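With one protein chain removed, the remaining protein chains of the complex are shown where they sit.
And then chain A:
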Amino acid sequence: MSADPREELVEHLPSLRAFAMSLCRNSAQADDLVQDTIVKAWTNMDKFKVGTNLRAWLFTILRNTFYSARRRSGREVADVDGVFSANLATKPDHDGRLALKDFEKAFITLPDEQREALLLVGASGFSYEEAAEMCGCAVGTIKSRANRGRARLAEMLNIDEDGAMELTDQSTMAVMSATQQKSM
């Protein structure tokens, strides 16, 4: 029977893992987090209200597990592993199209809460209301976290209002973001 949420759970694993990887910034830790989330979800499936959003429920379990582990370890800053840092910036294409790796490198420097807000509303397509419910905070809080994250990314990546995204190499990038200097 396909209405069994346990069957449906499997379909959400790829996006659940993508969320974990972007939240943890460390793939080993991310996979442990996904594993814990699967076990928790499976054994608590009777608490899931059939007909509501299973993906949101799973993401909520994952982020709660992530934050309680973070609190337990007393470690606010995760180890960022080579998965993200190994591929260093290449020069942007001639059309100025942003290299994904460069975007990602900037993204992982954001605080957890801003990354989480952007992952939920920007990347995963949840509404601000859904994200607020998932994070147990006000809609305004999610909006402000997401907007602060976007503003910081725009600054780091030198995104201008014309739509041209111009990447510089890393050292210049730091200077640019510090001085707000516009190129050209």
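Worth pointing out:
Please note the rule applied: contacts are C-beta pairs under 8 Å (C-beta built on N, C-alpha and C of every residue); 3 or more make two chains touch, one makes a residue touch a chain; residues count from 1.
Methods note: contacts and distances are computed from a predicted model.
Missing chain, UniProt protein name, picked from "Small ribosomal subunit protein bS18", "Glutamate ABC transporter permease", "histidine kinase" or "Transcriptional regulator": "Transcriptional regulator". Checked against the full complex, the candidates A:I61, A:L119 or A:M134 give a single residue touching the omitted chain, namely A:L119. In the full complex, the hidden chain is touched by chain A at residues 6, 9-10, 13-15, 17-19, 21-22, 31, 34-35, 38-39, 42, 98, 100, 103-104, 107, 118-119, 122-124, 150, 153-154, 159, 161, 163, 165.
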